[in-house]
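Removed from the display is one protein chain of the complex; every other protein chain stays in position.
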Amino acid sequence: MVVDAQKPFALDMSQWQGSLDELRGLVSDRAMTGETMLLNMGPHHPSTHGVLRLLLELDGEEIVNCLPDVGYLHTGIEKNIESKSYEKAVTLTDRMDYLSPMSNNMVFCMAIEKLVDLDVPERAQVIRVICLELSRIASHLVWLGTHAIDMGAMSVFLYAFRERELILDMFEMLSGQRMMGSYLRPGGVWRDLRPEFLPALNHFLEIMPGRLDDYEVLLTNNPIWVDRTQGVGIIEPDVALAWGVSGASLRASGVNWDVRKAMPYSGYETYQFDVPLGDHGDVYDRYIVRIAEIRQSMRILHQAIKKLDTAKGGFRSNNRKFVPPPRTELGQSMEAVIHHFKLWTEGFSVPDKEVYVSIESPRGEIGCYLHGTGGNKPRRVHFKTPSFMHIQAIPVMSQGHMIADLVAIIGSVDIVLGDCDR
Amino acid sequence: MGVTQKLGNLGVVTTTLEQAINWARTGATWPLLFGLACCAIEYMSTQASHYDLARFGMELNRASPRQADLMIVAGRVTRKMAPVVRQLYDQMADPKWVISMGDCASCGGVYNNYAVVQGVDEIIPVDVYVAGCPPRPEQLMHGILTLQEKIRGERISDWALSIRQPS
Partner (left out) sequence: MSISPAIDPVEAVSKAFSTAVKGVDHFRDETTIIVDPAQLPAVVRFLRDTAGLIYNYLSDISAVDYWDEEGSYEDRMGRFGVSYHIYSLLYNRRLRVKVFLPEENPTAPTITEIFPAANWLEREAFDMMGITFSGHPNMKRILMPTDWDGHPHRRDYPLGYETIQFSFNIEEILKHKPFAKE
């Protein structure tokens, strides 16, 4: 529907009638007679965590049905990747799930590595685990801040973003950019750790448990928080599995599935960590599960820091067919110059086969389906993103609740519209 | 002894009406709570306590465009979202300013394809462009200070004498 810029408030009645017919099969018959009200919780709304449009069918204040309308942030990243070589495409994947860009990089790089059978040295794997867990903590802090501020607890927002600044400083040390670093590349990481990184990480790990306790003091046993979140947005485990829910939202319903434990990648099988589970599958359980996940991430980080001392190998694979040589080598070897030229102009070739890999992003299971052509550009890359599936499950969770509960449910499911629409 | 010195002893300052209005406008520009994509997260970081926007008078993000003065378009504007952006801009009351934050809002950014509008200035007039992908909080604050300089340079004759008639 195009809005006429000259008459922005004029409503074309023929267009309105058309869209009502479209809804005829989707909303209940009570909406057609006017018994229930159709309310548009439009793309611009303070609590929809991005540009999500929800068409609510309301019986008074109670939600009878809810139709999500996504696509307001569809950027065509998958089609854009088809016109870029693989190394350049890593920068585009950063911007899908913009709260944890390293996870998107990771799944894409893992798909490439599986297709071309590229090795990743042990040190690179440990650095990747450190980046992924820091990214998980940063994403959960944003989730906590925005979820709390939607429900009215404003101080938690400011505290969470204060901790997040420490993590973003660390990302800046790694890649030069606070958020979209494109630090994880096929074969390893872009460059080795700076000397100031480990002291900053150790300082962060010292203070973070205390800060996390502060957040829990504010929220976990707060009667208002408990009243607003317990018993709200319950989803049963088998219903959640059928609707494609994954990650913390699924584990809060009691299903023990974490991709890091089930199909470990990047050395996760060598780390000791627990997978927190919930009982009821309501908003409160999802909150408890994610706070526990932050603590487990810190546990993994401690082990990873110790592993860095003994990990073998460099920060990136030495396979010069896929990884450009370092600058110092260019002055000494002719093959290095040839590899450098070929890789930076054309890129490496990938066989005409398909793979599907998935990792545990902070939101859930993110999967990458990659189909090569035999040449230097992909034929098709498709990301199965957790937020896409979770928004599909929001109507299931929110039937019978009130609008204020819907705000809590959307916040607890931790959706990111860039992740959903790509 | 001039009038100004006499009045100054009493705690009174004289200035021009223009300067007073522009000072009031820069001191409390309420932004529209309008985050689209990744730049919105950096905007939230700028709003938070480390880089504080409240010292510029911008701690209140108004969700309703009727109550907002400044629209910070933070993030990529897609073709599906473009009519919504235009409608929000039209619903804002004068005086209003637009900051286009980030590369995607300024020029289409990394995405040069069918789905992204190549710069939000194709739809709404922009006052300040802030570059970056996403811009650091300091860059956004520099953009806001540039906007404040622009507001301070506005003359009453520009907007008071050419009042648009409501259509």
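Letters are used for the chains, namely A and B, taken in the order the chains are written, and counting of residues starts over at 1 for each.
Keep in mind that, in the parts below, a contact is a pair of C-beta atoms (placed from the backbone, for glycine too) under 8 Å apart; a residue touches a chain by one contact, two chains touch by 3 or more.
Predicted model, so just to flag it, every value in this text is computed and none were measured.
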Touching the absent chain in the whole complex: find that residue among A:K79, A:R191 or A:K342.
A:K79
Tell me, which residues in chain A touch the chain that this view leaves out?
1, 5, 22, 25-26, 70-71, 74, 76, 78-80, 82-83, 114-115, 117, 241-244, 255, 257, 262-263, 353-356, 358, 365, 367, 369, 371, 373, 379-380, 382, 384, 388-389, 391-392, 421
Where chain B meets the left-out chain, the residues are 79-80, 108, 112-115, 118, 121-125
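One rule holds for everything that comes next: only the chains that are shown with their structure count from here on.
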Computed distance of Cα centres, chain B from chain A, in Å:
30
Under the stated contact criterion, what part of chain A meets chain B in this complex?
1-3, 5-9, 42-46, 50-51, 71-77, 79-80, 91-92, 95, 98-99, 142, 145-146, 157-158, 161-162, 164-165, 168, 178-180, 417-418, 421
In the complex, go through chain B and note every residue touching chain A.
33-38, 40-42, 44-45, 48-50, 61, 63, 75-76, 78, 80-81, 83-84, 86-88, 90-91, 110-116, 133-134, 136, 167
